[in-house]
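A single protein chain has been omitted; all remaining protein chains appear in their positions.
A, B, C, D, E, F, G, H, I, J and K are the chain letters, set down in written order, and residue numbers restart from 1 in every chain.
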Amino acid sequence: MSAHIYKKIEIVGSSETSIEDAVNNAVIKAAESVRNIRWVEVVETRCHVENQKIAYWQVAVKIGFTLDEN
Amino acid sequence: MSAHIYKKIEIVGSSETSIEDAVNNAVIKAAESVRNIRWVEVVETRCHVENQKIAYWQVAVKIGFTLDEN
Amino acid sequence: MSAHIYKKIEIVGSSETSIEDAVNNAVIKAAESVRNIRWVEVVETRCHVENQKIAYWQVAVKIGFTLDEN
Amino acid sequence: MSAHIYKKIEIVGSSETSIEDAVNNAVIKAAESVRNIRWVEVVETRCHVENQKIAYWQVAVKIGFTLDEN
Amino acid sequence: MSAHIYKKIEIVGSSETSIEDAVNNAVIKAAESVRNIRWVEVVETRCHVENQKIAYWQVAVKIGFTLDEN
Amino acid sequence: MSAHIYKKIEIVGSSETSIEDAVNNAVIKAAESVRNIRWVEVVETRCHVENQKIAYWQVAVKIGFTLDEN
Amino acid sequence: MSAHIYKKIEIVGSSETSIEDAVNNAVIKAAESVRNIRWVEVVETRCHVENQKIAYWQVAVKIGFTLDEN
Amino acid sequence: MSAHIYKKIEIVGSSETSIEDAVNNAVIKAAESVRNIRWVEVVETRCHVENQKIAYWQVAVKIGFTLDEN
Amino acid sequence: MSAHIYKKIEIVGSSETSIEDAVNNAVIKAAESVRNIRWVEVVETRCHVENQKIAYWQVAVKIGFTLDEN
Amino acid sequence: MSAHIYKKIEIVGSSETSIEDAVNNAVIKAAESVRNIRWVEVVETRCHVENQKIAYWQVAVKIGFTLDEN
Amino acid sequence: MSAHIYKKIEIVGSSETSIEDAVNNAVIKAAESVRNIRWVEVVETRCHVENQKIAYWQVAVKIGFTLDEN
Partner (left out) sequence: MSAHIYKKIEIVGSSETSIEDAVNNAVIKAAESVRNIRWVEVVETRCHVENQKIAYWQVAVKIGFTLDEN
């Protein structure tokens, strides 16, 4: 029970509004293909800039989910 | 006067809403036991996920405060 | 055409409200002196604390811009 | 022949007994879905604590396997 | 439109001739199973040595591709 | 409820027998003065050597515990 | 006997004259509240600048001391 | 004479052909505005990918040059 | 007022006598072209050696200064 | 007396059984050619995998020994 | 048999033409004094610049070789 096995995948989420929303978008997308997501680690935050303004936030995250539940 | 001595402690703050709020919660908690907080360094940002949604943000910070004022 | 040359400069933006606003302030300031900003990399997040409260956010960013357009 | 292509995946294995056993559990789980595992890189070691005692070891590993064999 | 979601996978490409060729081999292999590759990040460069000579280059890369296009 | 606040302290545990035992000794010692330990992060592993043999293992860990329970 | 347990705390010492003096000030201050200091690790060196001159050195150190002696 | 002062700037050079050519392009561009370049440090290597092929190499470098010669 | 914007530049100072003097020389040189220097971060310390003796110290620093004061 | 000079060498030890045994094998081998070993720093832990099982542990260590005793 | 012991040494190879050639020169030189070289890890890439042009590439590598074969 205590001995779960997890997998981490690395996703880059984007958002025009905030870092939190970019992470949230990454989780929403990941949840389409993996079940049992447990945690997120933020590993890199960047912005794409257009016309001298921040156009959107790009946040790379590692998403951890349980492998051993059926 | 210029030669202050500071101590850093490492706190993990949580929030259901944002990274900033999680850091703020860490500072509020630290302020209960240490005086003269001067700065915060964000060292790690994670999320706890429940039901495939971000349940809360967990942000590890180092909090620096002055040791030498009485 | 594909072979642009970019320069990165390191700016620390501040804001009383959020990390995103601090980054935005850094970009606004940089845009006064460099053209063709393309991206931002967040490299360090700190807070200045006064009276045991977060007074403002300080976010160090690297700002990348195109050197080769005239 | 010398020019294999490998993929790395990141797994977190757990064990109540040791770091080695946690890594071993990660490899056993990975072996269910990938063939031709070649090496493991240990990237992070943590423990989950319950009742003031180490309940289990959690070891994050990168697992490398050959992609090009059919 | 600006808010793409990307995934990164980690591949190790090999080549007897150069670092660039090893990266290229990693991209060719990845392109067999993922569409819409956008960028590559070189993360580690090693050589396998046989008979006191470099036998081939092994370059670990992260490959980023768009998840949200159908 | 979801918004716990944690503190991390850094302890170096020692053992003549194994890395796991050194970590365990660090947790036992920490448990004498802090309650509600939740996790351990291994940050550095060293050995002290005497007479050309490993005399004991020294493992630096960060120990996280809940601050907000009374 | 060989299996001591140590704690590390992080202190920032300051000095108008040198890096060594800043570290020394950190040790003097730490010695007011902890006994049995064994070692210091220098982790970060900064200067505060006033009127375009270095006003004082600020050196962050980790200070290790024995926990298990009574 | 021995006490030169240098400045480092960070440039990202691009090339369709190789890492070395991308670095060379960065140096050529930097040489248009700074004199007395002494060394280059490669800090990051990436590729831009189009149509599932490497379109060009992007190499971030730090370029060091002497400030004190007139 | 609290929301200053800063820029960081990277300078390598040299000295035949000490690390502190090398940093000081970097600050003196930077002060010729930028105003309102606020802090220095030491990022790398090296020595140049001639005739089997340390000829001079080379210390790479990041120098932070205020951009928004007129 | 207090001013010893040490040298560090980097060794990779292997073992079929455990991380500790791999480190021990590195120390035994090093002790054949250097005297006065004082400490070991574990810098990297990997496994070689054969037939989908961990075949042996490979642990890279830095071994520190006194240079100045005759 | 599986439990080889390796040593790593750090060499900086140079070349006027390419990174690969600089690494190759490091291996050729190392092969004069050590036998049984197994792998190379590239750890740092720099260029020496003269007359505003790259004069040669300097690549620091760690070279791993077997210690236990006689």
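Note that in this section a residue touches a chain if its C-beta (ideal position, glycine included) is under 8 Å from a C-beta of that chain, and two chains touch if they have at least 3 such contacts.
Just so you know, these numbers come straight off a predicted model, no measurement behind them.
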Quiz item: Considering the whole complex, which of I:6, I:39 or I:57 touches the chain not shown?
Solution: I:57
Quiz item: Which of these touches the unseen chain: G:5, G:19, G:49 or G:67?
Solution: G:19
Quiz item: From the list I:19, I:37 or I:63, which touches the chain that is not on show?
Solution: I:19
Quiz prompt | Interface residues of chain G (partner: the chain not displayed) | solution = 18-20, 23-24, 27, 31, 35, 37-42, 63
Practice problem: With the missing chain put back, which residues of chain I would touch it? List them for me. | Solution: 18-19, 44-49, 52-54, 57
Self-check item: Residues belonging to chain J that touch the chain removed from view
Solution: 2-9, 62, 64, 67-68
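As a working rule, only the chains that are shown with their structure count from here on.
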Quiz item: Quick one: which chains contact chain C and chain I both?
Solution: H
Quiz item: Among the chains, which one keeps its Cα centre farthest from the Cα centre of chain F?
Solution: H
Quiz item: What is the distance, in whole Å, between the centres of chain G and chain J, each centre taken as the mean of its C-alpha atoms?
Solution: 30
Exercise. For chain C, jot down the residues that touch at least 2 other chains.
Key: 9, 18-19, 48
Quiz item: So which chains end up touching which?
Solution: A-B, A-C, A-D, A-E, B-C, B-F, B-G, C-H, C-I, D-E, D-F, D-J, E-H, E-K, F-G, F-J, G-I, H-I, H-K, J-K
